[in-house]
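In what follows, a structure is listed as structure tokens, so that the remarks can point back to it.
Complex shown without one protein chain; remaining protein chains in place.
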Amino acid sequence: MVLELQNITMQFGGVTAIDDLSFGVQTGEIYGLIGPNGAGKTTLFNIVTGNYTQTKGTVLFHNEELSGLKPNMIVQKGIARTFQNIRLFKSMSVLDNVLIGFHNQANYSYFESILRLPRYFMYEKNIKREAMDILERFGIAEYADTNASSMSYGNQRKVEIARALATNPKLLLLDEPAAGMNPNETEDLSQIILKIKKEYGLTILLIEHDMKFVNNMCDKVLVLDYGEEIFEGKPADAIVDEKVVAAYLGDFKHA
Amino acid sequence: MDILTFMQQMVNGISLGSMYALIAIGYTLVYGVLRLINFAHGDIMMVGAFTAYFAHASGVPFGLAVILAIFAAMVTGILTDKIAYKPLRDAPKISLLITAIGISFFLENLFNVLFGGVPRAFSAPDYMTKILHFKGMYIPVTVIIIPTVTLILLFIMLWILNKTKYGMAIRSLAFDIPTVKLMGINADFIIMLVFAMGSGLAAVGGIFYAVSYPSIDPLMGVIVGLKAFAAAVLGGIGSVTGAVIGGFILGFTEIVVVAFMPELGGYKDAFAFVFLILVLLFKPTGIMGQDLERSRF
Partner (left out) sequence: MKIIKLTFLVVAIVFVWFAQNHFDPYAVSILNNIAIFAILALSYNLINGVAGQFSLEPNGFVAIGAYVTALFLIPSETKIDMFALVDPSPFVLSMHTSFLPALIMSGVVASALAFILSIPVFRVRGDYLAIVTLGFGFIIRIYAMNQPSITNGALGLNDIPGNSNLYWTGFIMIVTLIIMLNIIYSKHGRAMKAVRDDEDAAIAMGINTFWIKTYAFMTSAFFEGVGGGLMASMLTTIAPDQFTFLLTFQLLIIIVLGGLGSMSGTILGAILVMGGTEWLRFLDQNMDIFGYNTGAHPGLRMVVFSILLIVLMLFARRGLFGNKELTDLFRRSK
């Protein structure tokens, strides 16, 4: 078990966003979190990444308790994320964005930066090579020197995932990776995610609304509604489950 | 120290605290809505005090001079927002802070060039400067007028914020400007209102300051502004009640510490800073505040 959530409850003020939720993600799995807007999916991500502290319950990563760790420490443990609304470093080049992901792996000190000591050159050379390697896998190496904010939307998504990959994660959290993409781009992205998952030995937890994407990608899905689990199992079974259908119809009615 | 002196100091503390509170409200309102430290706020107070001074000196009755001062401060506050902040709403935060400092420095130097840097004696009418004799205590009328006016203004503020539709709009702006705009509220008008209210209160605070000390100069807003901001953070930035509580705590501390430990008198102006540091260390949300700085995911 890579990630295990036990009896997670999250309250904001008096509102319960997540209610006594438990589930686990197996090594090498692609696990999907689906459900109507406001079901608590992103809140769950923020609990795993340490941005929120859950009201009750425990989060285990490789059987190690994560609660109380700062978000940056959780990244160093091997959990990386992307954001629902892309959050690249806008003033920086694509390559620099990915190099930031290597921050903790470039093991030279501030003094070595200031004085340009040998380890600076050694690590900078290494991480630049590795960053270019990641960009090549995503097919965006030619944009390395381009400003990140001037890329197309689909390519910005790729940079964001590439950047997360650079932190050397075991578990990758993708928040709506296919949002705003056309079918071709979505297909292209699916292929890349499957490829890097295999090559880097990743486990992936993702939030997505595109059911075709979920169906193609996920080994298992968890359907959330108002912070509660209403289904867990194979994606193909989720689509025909009565409760799931009802939750989505209800969502449409509200909208 | 006998009980009389103690009472005397308490009365002085309430008076000083009221002034800080009036000025702190402006910081807290603007910060609540725009997440911006309005560095010019102390100088807007100074503009108010100067207006009252010149109006009164040229023969305008004091009451009318106060109203003119409030008006002048409101106009300065609104213009500051329109000229220096509004065009930068979508710019990086640092740009706004830089223009805020720019406006602050501009007002200080403009008044310095126009009216000179030498402090001017602020003459208030007799009924403001009378000293009452009460059971052996000497009580200047100001220390009664100042807290009374402050309390009245505070209740009006709280009524506006909690009971009127404008107040509701102000409080909702504190959460999310784009959403509020979608809801059909004229965000720019509400922000203007916030600057007008904060600046008007600052003018009253500035006049009280001028009457108590009794002198004004172009740089008077700098230290007082800094202290009032510290008071707002202490009370919980974004909260009006908090700003008032913070203002009183700071006012009392300054008076009491100087009374009990005169050797620290030279450091009187540093207490606010020590408070600010301690609050940031141990309770960054202040006494009444919610966490305005929680990042948005």
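Letters A and B name the chains as they come in the text, with residue numbers starting at 1 for each one.
Simple rule for what comes next: contacts are C-beta pairs under 8 Å (C-beta built on N, C-alpha and C of every residue); 3 or more make two chains touch, one makes a residue touch a chain.
Bear in mind that the values here come from a model prediction, so they are computed numbers and not experimental data.
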Sole contact to the chain not displayed, among B:A84, B:I146, B:L173 or B:M220: B:A84
Those residues of chain A which, in the complete complex, touch the missing chain: 49, 51, 70-72, 75-76, 80-81, 83, 87-92, 96, 99-104, 106, 108, 110, 113-116, 120, 123-124, 127, 142, 144-146, 163-164, 166-167
Chain B residues that touch the omitted chain in the full complex: 35-37, 39, 83-84, 87-88, 91-95, 97-99, 101-103, 105-106, 109-110, 112-113, 117, 222-223, 226, 229-230, 233, 237, 266-267, 269-270, 272-273, 276-278, 280-281, 284, 292-295, 297
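Just so we're on the same page, only the chains that are shown with their structure count from here on.
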Computed distance of Cα centres, chain B from chain A, in Å: 46
